[in-house]
Each structure stands twice: as structure tokens, then as C-alpha cells.
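All protein chains but one are shown in place.
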């Protein structure tokens, strides 16, 4: 594939290939020399129009451990107010001879537009309230490990996602993590249940191929994993729900709900967490919390993605990946 | 138009507008239509002939709604370039929206726009006055003083007059001088400045802020009742949804004495929400492109007269204002040059409307709404020589670069459409000829 714009760009076979390689990359992180030479001579620009130290660092390390030259450009506030268009910014960066751009933007769709304006390969590192495909990949990678370990002591024989149910809980409307996770998890055969107050459910959600409920407790009883979404501060006063307290009672992963989880049910959160709001301290620090595993998986999964995109020849890549 | 030494003889055209049986030849002298038998009798006058065999002659098109950007954004459009684009689109009069910099909210500003149009000499450029000072929706602008300069249409377009009390006062006040309030119907609490995509499956999937249909139709429902209450004239801009059509249909029945009119844009007659899938800001417009059901509803409403007129909402933008991320890019698309072609494509070719109806919707009715007495007139001897020659069968592929506008934000680029306009004559002057 030429770009990674959407989790929908990834089919099940590709996802599993990314995960398999990510396992190898995770091993590399335990070696004395963490660097692999695969992307020597490639230049990757982290073009961040919105701050995200976490995601940017993760991509930066991933690129560097594959020996790419990684340059960080913070383009925050460079566009509309200063009169420079997104196209100008993207083409200026492209003119420096970069092979790939990892783009984070506060506006939905910016990576799609960038892909129209440059020959560089584009990785979507989060666009507005739309998608965050590498987060979905690392979430699914973390879940794959967890499900495999739970199923049969780590055997890789059976499909770890078959018959699994994942509850995604919180502000679906404004969550790029939710959109990408729904796309990827359903591709992998997971039954996805969205749990949210109706004010935080996007229009058309009934066409997404997942189930929707307002009853978190019922969803918990069936879930093999619960994925909690961060409640953005600006939504709290936006009239989407009356008070944080009421939100927590309805949609928070409280101590009582942790106790009601089935044994082995994983707890995920893309971070940063609002402890006490959408997730209690008991949940965040529970034995079956995968929150830190998710962070740890970030670099390995992003190494795998960068290798898949940039590891081959340019000609093949520009032909749309017909191998 | 002053005295001239040249006559224009148009031969062979079929007249539309209730005069098809009057024979085809038209003689234009000093801005007026004469009996063609007069052609060549006065040897001191030069005679220019246009062979219009197979063409239709229609009253010059009138655009109730365009943005000419001057003063303030002359990099995107000027009155002269906008008027040139209008002439090429077959228009002989355009109404220029008030949201320039500065806003057309004073008599002086209105005179300035009108004067720029006269300088360009490419058809009438008629200013629309702002309803509220600076379009801020708080206090009435100097409606009466603007009216004294000839302004009859008032609009805060780009912004909705959302305050019901201000809307009521505006409607009442303009009654004194037969004015009309052209409302941009968008409840700002339901569809705020971020709203950029019809709220539905596409907005949810693309993660774009939704612009629900109800934000338009609820304002229209309020305004039609205010129009009835105030016995004043209401014109609804760029109707885009099936719900709005239903409200208008109801209002016109419920308040037969009220003067309620509505317009639809060419783009809402053809383009749909799914074009946003690639996040191309060319398709970002306000109100947003709607799903196919709404497109069907506004077409039917235009056919049956529930929607009275077509207006372009021609909104030119400099490239650097459009080439931002979708949410950050400017709203609007150009449309003057392609408007009639889209109407032919969506209404005539589909059998929804005949040319008589097209003339009503693009010329006669908008002229009446704007109280432009020398526009939209039947092409009879003694009437103003303000007309457009159209080839009802010509088609062409639209090229955004081939334009008289300064801007290229053309949603029709690359699309084959009817290309009907052959020549435009405004007050006796040939302002466009293919």
C-alpha cells in the first residue's frame, strides 16, 4: 500500500502481517543494538499540525530504529492564521526530498488532501475527529497478544480474534480512535459494541457494522475487552452530558464495573487517561489493564508500518503496491 | 444606455417567454427592441448581424445572489471580473451580496458597488444591503438610506438573522419601501461556524462537523410566520433540503397573501454529499451539499414553483483560502458561468421543466423579487434589449481555468454539461459572444 490513511486500508491479512512483524520489532527492542538498517537513506518527516508528544515520539523512535532520517516539524499555527495554506506547507516539506510524511492534524481529512499534493508516502497519525489508524493497529496488536495468551498459552495456531467482543466506550462522535478501531476490529472479525450516551454517537453509526448500546453494564457482561475513550475537557461543558459525575455513573469504568468484568477481560485506554472520570484508578491499574502494553506496542507497530510502507522499492510503491 | 450608431440584428431565434409565435428576428437599437422591419432603413447606422438560427432568445438572466468580493478581496474577484463571468453565463443583472470588506451596510457602500458595476459596463450590478450593521446580527443597518439609493434586497448572507426579534423588525421596516429580506437560513446554535458537512452518514464517517437539515428548515418555519405576521416580503436563500421545501409548500398555502419566495442554487440541484469523501474543499459550501433525496426534492420544488428562482451563490475564493484542511477552508464555489447549463441538465433534460419555466426561474421571477423593472421583460418591441441567446443542445466539458472569474474553485471542473449561452445583450450592449 502506498499510504496508511485509514484503518480501512488494512485488510485482515495485511494487519496480521503488520502484527507478526511488530512481534519481531518488539524483540529488537530487547537487543543490545536496537537499530535495524532497513530504512537507511530514507527520510521521514513527522509533520505535526497539532501537539502530540506521545505519538510523535513513538513515530520518531520507530523511524530511527529502522535507520531512517527522522525530522520533526511542528507546523502548529502555521497555516490558516499566517496565511500559508496546508498545500503550501505540505509541498514545501515535500520539496525537501522526503520519502514519507507522518501527519497529525486537528482537521479531519488533512492527510487525504496531502496525499493529493505530494509524491511522498503519507501516514495518518491522527486527523481531527476522523481516524488514527496506527493507534487502532497497536490496540489490535495488544489485544491479539492478550487473546492468544488467554486462549492457549500463547499458541499462534487459532484466530485470536474469532468470537471476541470488544466494547468501545465513550465519546464516539469525536474520537478518531473509535473510528479506526471499529474499522480494524470488524475487519479482523471482532464483534464491536459501542457504548455511549446518544449525544456522543455520530450520525450514521448504525451503518458501521457494529452494535450500539447505552447500557454499559450489559455490554460489560459480554466483553472480552473494554476500550475506554478519553473524554475531552471541552466536551464536558459542551452540553453533551449534564455533569462529569453523571457521565461516570453511566459510562465510566468504575470499581464496581471492574468487579463485574469477566475473568480475563482486558482493559484498554489510548491515553492520556482522565482518572476518576472515564476510568477509575482501580481499572487503570488492574492486573488485566493493558494500558502500558498499548504504549509499549506503539513503537513496534509503527516500525512495522514504516517498514511495510517504505521497505521496498519506489517504483513498486508508486504503482500502487501491485506485488 | 446612450445614443449609439450601431444596430444589432438577431435573426432566426425562437423567442421564449410567451412570445414564441412572434417570429424570430430582433432588432436592437439604443438599448431597446425595435421592429426588425426597421433594420437597414437608416443608412447612417451600421448594422451588425447575429445569425441565431436554431437558438432561443430569452430575457437576460438575473442572479439574485452572488459574491463579487469587491471591495476587500479583489484578489478573489472584482466587480468587473464578476460581471464578465456573469455576462458569459448569460446574466444581464446580478445582485452582489453585502458581505464585502467593508460590508455594504450604508448608502455610500451601496453606491460604490453600483458605480463599479456601471464602470464595468457588462450588465447591471445591483448591491444587496446588509440587514444588520457589520452583519453582526445585533442592530439594523441603515436600510432606509440604502433604499434611497435603489437597494431593495437586504441580506446578512453568510450569516443568518437568527435573532427572531431583529428579523421581525427588519421585515417590518423594509415594508415601507417595498424591500425584501433575503434570509440565509441557518440556526447558528444547531449549525455553528464549524458545521461543514450535511449531518448524516457521511459526516459521521468522515468525522466532519454536521450541518443538520433541521438548522435550515426550522429557521424557514419561523421566518414564514414572521413574514405573515409583518405582512412583509421574505426571500429564502439557497434552499437545500426536502424539509425546507415542505415548510415552504405549507407556508405558501397557509399564507396566500404573504410574499414568500425562495431560491435554489445550481449546485444544490446536482451535487451530493458523497463528493466530500475525498475532503476536496472545492465541494465545501454553505449550506452544504445534501444527499440525493434532497436534490430530488429541490428539483421538484423548482419545477412546481415552490422554489421560485435559481440563484448562483457564486462564491469565488483565492486558492490560498481554499487549499486548507477541509474544516479550515473557505465556504463556497463559483457558479455564474455554469448556472444555466446546470439548470438545463437538471430540469430541462430530465423533463422536469420546459424553457418557459426556466425563463421564469432564472429571469422573470428574480427580476420581480429584486424589483428590477428593466430586467426579465418579455422580448417584445419597445422592451429593453436585455436578452440572452442560448443553444439548447450545446455541451462542453467544464475547465476551471477557462473562466472570466479570478477564481478557480469550480466544482464542475472536468464534468460535461450543457453549454447553452451563445451571446448576452444587456441594455442593448453585446456583453458576451461565444
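Observations
Going by the order they are written in, the chains are A and B; count residues from 1 in each one.
Quick note on the criterion: a residue touches a chain if its C-beta (ideal position, glycine included) is under 8 Å from a C-beta of that chain, and two chains touch if they have at least 3 such contacts.
Methods note: contacts and distances are computed from a predicted model.
Entry comment: the absent subunit's protein name, as recorded by UniProt, is "Bifunctional protein PyrR", drawn from "Bifunctional protein PyrR", "NADH-quinone oxidoreductase subunit N", "Sulfate transport system ATP-binding protein" or "ATP synthase subunit a". One chain is not depicted; across the entire complex it touches A. When the omitted chain is restored, the residue from A:8, A:38, A:71 or A:106 that touches it is A:38.
Of the residues in chain A, those that touch the hidden partner chain are 1, 10, 14, 17-18, 21, 24, 27, 31-33, 35-38, 66, 307-314, 316, 321-323.
The rule we apply is simple: only the chains that are shown with their structure count from here on.
Centre-to-centre separation of chain A and chain B, using mean CA positions: 46 Å. Chain B contributes residues 199-208, 210, 278-281, 319-328 to its touches with chain A in the complex.
Across the complex, chain A meets chain B through its residues 49, 79-80, 83-88, 105-110, 112-113, 116, 127-131, 173, 176, 179, 202-205, 207-208.
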